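Right after this comes chain A.
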Amino acid sequence: MSHIAVFRATLERELKLLARQKADWVNPLLFFIIILTLFPLGVGAKPNLLREIAPGVIWIAALLSVLLGAERQFRQDYRDGVLEQLVAARAPLLGYSLAKIAAGWIGSGLPLILVSPLLALFLGLSAEALLAVVLTLLLGTPLLSLLSALGAALTLSADKGGILLALIILPLYIPLLIFASAAVEQAGFGLNYQAQLAVLAAMLCVALALVPIAVQKALKLNVG
Partner candidate 1 sequence: MPSFNFTSFSDFLAMGGYGFFVWLSFGGSIGALLALGWYSKRQQQQFIQQQSGRAAREARVRQQQDREQV
Partner candidate 2 sequence: MFKWLDPYAKPQVLFATLLWWQRGLMPLSIVVLLLGTIWGLGFTPADYQQGDSYRIIHVHVPAAIWSMGVYAWMAIAAFIALVWQVKTAQWAIGAIAPIGAVYTLIALFTGAAWGKPMWGTWWVWDARLTSELILLFLFLGVMALQNAFADRQTGDKAAAVLAVVGVVNLPIIHYSVEWWNTLHQGATITKFAKPSMDPSMLWPLLICILGFALLFGALTCLRLRTAILQHEAHRPWVRQYVEEQQDAKL
């Protein structure tokens, strides 16, 4: 089977699964919203304070929400033996990995983007800041999906994989966190944040080029 055929088949399957098992994308989304509710409750609801911490809070909540669903990404296929079959048949795992990552983003990243106007409400974001949030989420959530897929693939056959996944991904996530929250912060001050967006875009390009290969390698070694 060619790469594209595998990609299309896997993507179709994943989207069907998402449509049927709604918990897979609803739960992380709810988690995201709840965390954002916790922050005002925990640090106090002063508008100035919330506006100041909003950029960082949003991106940490996004990370936690994506991590929540990360473990499940390859687990079902691993347990059912689907991965084994693919590896044994020497199928192009790259297409498979890309489709999994894309579907993962649709399930965990896209909902966050769609729900972001709510953030403006909860955290008192200005219109400029909200635009920056949406833009950084657009660039950053795919990157986050790539990283979480990498973590999931590496820890696939490990015991206590869940927390290990988070431990591995967190250092890799730090540049994304720094630049995304800085962009939103700048927007809040009414300043230009194109530079930060450019860096995010660059990181996304590099990750898109390199991570699927690493994911493929990681899947093979967990199955083999």
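Note that contacts are C-beta pairs under 8 Å (C-beta built on N, C-alpha and C of every residue); 3 or more make two chains touch, one makes a residue touch a chain; residues count from 1.
Basis for inclusion: all candidates are chains of the complex that A comes from, given by their letters.
No experiment lies behind these values; they were computed from the predicted model shown.
In the assembled complex, chain A touches candidate 2, while the other choices in 1 or 2 stay out of touch. Those residues of chain A that touch candidate 2 in the shared complex are 150, 154-155, 157-161, 164, 167-168, 170-172, 174-175, 178-179, 182, 203, 210, 214, 217-218, 221-222.
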